[in-house]
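Of the protein chains in this complex, one is absent; all others appear in place.
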Amino acid sequence: MKTKVGILGATGYTGVVLTRLLMNHPEVEITYLSSEQFTDKYYYEVYPMFYDLLKEKCRPVNAADVGYRCDLVFFATPNGFAKDFLPKLIKENNDIKIIDLSADFRLETILALNKSKKQKNLKITYGLPEIHRAQIQTSQFISNPGCYPTSIILGLLPALKHKLINTNTIIIDSKSGASGAGKQLKPELHFCEVNESFSPYNLAGKHRHIPEIEKELSTISGENIKVVFSPHLLPISRGILSTIYAELNNTKINQKEISKLYSDFYKKEFFVKVLPEGTYANTRNVRYTNFCHLSPLKDERTNKLIIVSAIDNMVKGASGQAIQNMNIILSLKEQLGLDTLGQIP
Amino acid sequence: MKTKVGILGATGYTGVVLTRLLMNHPEVEITYLSSEQFTDKYYYEVYPMFYDLLKEKCRPVNAADVGYRCDLVFFATPNGFAKDFLPKLIKENNDIKIIDLSADFRLETILALNKSKKQKNLKITYGLPEIHRAQIQTSQFISNPGCYPTSIILGLLPALKHKLINTNTIIIDSKSGASGAGKQLKPELHFCEVNESFSPYNLAGKHRHIPEIEKELSTISGENIKVVFSPHLLPISRGILSTIYAELNNTKINQKEISKLYSDFYKKEFFVKVLPEGTYANTRNVRYTNFCHLSPLKDERTNKLIIVSAIDNMVKGASGQAIQNMNIILSLKEQLGLDTLGQIP
Amino acid sequence: MKTKVGILGATGYTGVVLTRLLMNHPEVEITYLSSEQFTDKYYYEVYPMFYDLLKEKCRPVNAADVGYRCDLVFFATPNGFAKDFLPKLIKENNDIKIIDLSADFRLETILALNKSKKQKNLKITYGLPEIHRAQIQTSQFISNPGCYPTSIILGLLPALKHKLINTNTIIIDSKSGASGAGKQLKPELHFCEVNESFSPYNLAGKHRHIPEIEKELSTISGENIKVVFSPHLLPISRGILSTIYAELNNTKINQKEISKLYSDFYKKEFFVKVLPEGTYANTRNVRYTNFCHLSPLKDERTNKLIIVSAIDNMVKGASGQAIQNMNIILSLKEQLGLDTLGQIP
Partner (left out) sequence: MKTKVGILGATGYTGVVLTRLLMNHPEVEITYLSSEQFTDKYYYEVYPMFYDLLKEKCRPVNAADVGYRCDLVFFATPNGFAKDFLPKLIKENNDIKIIDLSADFRLETILALNKSKKQKNLKITYGLPEIHRAQIQTSQFISNPGCYPTSIILGLLPALKHKLINTNTIIIDSKSGASGAGKQLKPELHFCEVNESFSPYNLAGKHRHIPEIEKELSTISGENIKVVFSPHLLPISRGILSTIYAELNNTKINQKEISKLYSDFYKKEFFVKVLPEGTYANTRNVRYTNFCHLSPLKDERTNKLIIVSAIDNMVKGASGQAIQNMNIILSLKEQLGLDTLGQIP
């Protein structure tokens, strides 16, 4: 029997990507699509791409209803919603599985819930499967990683595990497509403002993803890592590319060894591909897929490690990774329902 | 047992879309990928999107080899190739099925082949399933329609069949994304020339698709139709939108009746969707899919029928339709291996 | 002494283009920049392009203040503002010259103003210099044409004046960049909605520019003209291209004669260029300039006249034409302060 899944915030950008992927997923059935803004509209009225393919209407968010109709629910909702809604939902359905795509719980590991009869402590698992797969398998509640952090952590993981780099020297220059900012109307997201421009924002320690990045990197390395993180806005719809710099601890290690070390590290990870030397990761080759493409490079002249990490911010950076997490929780094949081929041209 | 398929010209844009779709197709196995330019390179060296997913190398084109290795072959080759290669291929494999995406045979219905022992006449079927499905089923050789003609013919078909319009008044204003021009290097396809511009080309009867459009429209209507056809180049990668105008024969017919007539006409055609009133067809909602979205509208003030027809030029306008044709020939479900959901945002 | 000019609505898109052009204009001095949203902010805080070049602050709109500080004022304000504000302003400064870029008065020719002592009737001139230059010269109040109407009227003017076409057969297929919709936040103008798409809107007689187009065309031709007008949204920031179709009255006229007729007609108009045969008007070649490029073509096969008309919607379609009108009113050289060379690449 198929798992009944709900998507809260189904008409936002992460919501529509979830909806699309879950419709193609053989082991689930969508039983709840919520949208405050479009309540009672047909989903295809909001996104005509679904016309004649999906007959569901958008529902309001109702904890009892969600709890009753769903075995598993995705929160594709604005930051703040999950913190408020989660206790109500658990009260209605004590066993419901939750994958939260918002930032609400990414820095926490335990959620204490007051319930009428007993106190329940819900363990929160940070849903980066390449690191936390085992915990995810047994989790009820997943906090899905941010898009920038996913690209960065996957890029640095082998280097940190192998003590390849001086952890005091990490500089991350990231570039994201406009969908990363969501569907809300903001002056800086008007077509004419993004088009034909390229802009940095929240530089010098101001981006809200920094604590998430540093927490995970520090846990991985066992050191207290601080990073320089510079996000930039790209005039494209989909994609993040992070160019990451750090000093190599060992000046002797050569390009071939670095490539091998990275390839070996991710040998068993289907969704992380270390590209062959001579091919650089870019956003287009991962667009619409759940892949992370990595190019680890040695800059011989300066003894730096440069790692280029590319993901689709909406897939591996959000909705695709959420489904990867769902597959793990449900003991399904990890890549079920996830596209492995993007679109060229 | 899976059908063995080959793609000649596999590294061009229609070739890569075919390769991608056929890799996802459950009933075929790719046994031949040819590329003159990239012979002996791994396919993923040309398109790193396929890295670690497709291990094939590009082969040269060799009739004996193709004939031996393939049950069915797609010609995703430049115009001129098929005319030359087809007789050689038939000689090697008398039963091989062929779907030709080039323009070589779109205006012909019979190909006379001189063979050593006997004369063979190969019937050529114009592969627009919504019109010629029955003939396609029994064909060995399909000439796959052009991208503009597909969008236009599907848009006008119900109106012509129902004698809705004055066939002397058809004006077609079409707009195509840049992939329609293929992957070859041309000055007008340089990024900086296409970007932030919008340009008409081959106006006033000069486009090579006109004979194909007029031949099919005339056959459908039983009249000798001449059309005004104005193509324009859009600064997008994928998509064709044709805005088609014609005088209504009957001034009394209203919008509701026109909508119903179109909807009824295409009721059984999965890949043609007549959108509900109030929603206009656009290129984004069909992107990456094999759908044709139609919006038939009455302009009350001028008694004109306006039909907006949108397809993805690379899918329903080329490679997707080719696979639809293949499915019909192989007696498979028509939508097998074809995406039904595009990508938003 | 320089003319003192004000711009109301200076932080919208037509406002910023006016500001930029007027800063480069040798005979005017900007004395008033209003913005409700950004009152008291430095203009360069809204548009950092002006940093260290323009020291003005945004002011609130105040009739007395505007009337006192300005000899001439541009209304780059939302539709509705001018109707309300104009009487107040005239009361404060009986002689102030006004160029209204909104649609408020485009369909009217007389504005009756009640004033304390006497009734004043303000003549409203439709500011298309190529048609109404003489009246503009002596006008106090100019209603600046819409962007679509400008491209269309200039394209059809020679054909109508020379009775070249059947006026019952005019079909206009227009495509506009996103700046035409202004700077306000609307869901359909989010970068991810416009990018990589192409969409029709307000088809079949629904666009608010139709009365303006038909009024002018009817006046020019002396006939009661109704047109089919189909606007589409292009994923570019600047530019309108209208492809206009009509039946030729005389089947004998050939391409050469049509080209000559158009060239002769606009021989003395600096801002309208009839391109040589073989070169089609496109949006890029007029971008950032006040030019209208025209390509009149005969479709021999169908006896249609096809006119391609390209302008920059923000310049000849709005702010540039407003300055052209100002130059005429002020008896300055018509092209003063207007760029004649765009930007390639």
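Here the chain labels run A, B and C in written order, and each chain numbers its own residues starting at 1.
Operating definition for what follows: a contact is a pair of C-beta atoms (placed from the backbone, for glycine too) under 8 Å apart; a residue touches a chain by one contact, two chains touch by 3 or more.
Small disclaimer: the values here were computed from a predicted structure and weren't measured.
Trainee: Taking the full complex into account, find the residue in C:148, C:265 or C:288 that is in contact with the omitted chain.
Mentor: C:288
Trainee: Can you tell me which of A:90, A:136 or A:241 touches the chain that was removed from the display?
Mentor: A:241
Trainee: Determine which one of A:37, A:138, A:197 or A:250 touches the chain that has been left out.
Mentor: Among A:37, A:138, A:197 or A:250, only A:197 touches the chain that is not shown.
Trainee: Could you list which residues of chain B touch the chain missing from the display?
Mentor: Chain B touches the missing chain through residues 13, 178-179, 183, 185-187, 189-196, 235-237.
Trainee: Using the document's contact rule, name the residues of chain C that touch the chain not shown here.
Mentor: Listed in rising order, the touching residues are 13, 16-17, 20, 23-24, 45, 47-53, 179, 183, 196, 237-238, 273, 275-276, 279, 284-286, 288-289, 293, 314, 340-345.
Trainee: Extract the touching residues of chain A with respect to the undisplayed chain.
Mentor: 171, 173, 175, 192-193, 196-201, 203-205, 226-228, 230, 232, 234-239, 241, 243, 245, 280-284, 287, 295, 297-302, 304, 306, 308, 345
As a convention for this text, only the chains that are shown with their structure count from here on.
Trainee: Give the chain pair that accounts for the most C-beta pairs in contact.
Mentor: That would be the chain pair B-C.
Trainee: Which chain is in the middle, if each chain's centre is the mean of its C-alpha atoms?
Mentor: Of all chains shown, the one whose C-alpha centroid lies nearest the global centroid is B.
Trainee: For chain B and chain C, what's the span in angstrom between their mean Cα positions?
Mentor: The separation of the two C-alpha centroids amounts to 40 Å.
Trainee: Take the average of all CA coordinates in chain A, do the same for chain C, and state the distance between these two points in whole angstrom.
Mentor: 46
Trainee: What is the distance in Å between the mean C-alpha positions of chain A and chain B?
Mentor: Comparing mean C-alpha positions, chain B is 36 Å from chain A.
Trainee: What are the residues of chain A that contact at least two other chains?
Mentor: Within chain A, the residues that touch at least two other chains are 13, 179, 183, 195-196, 237.
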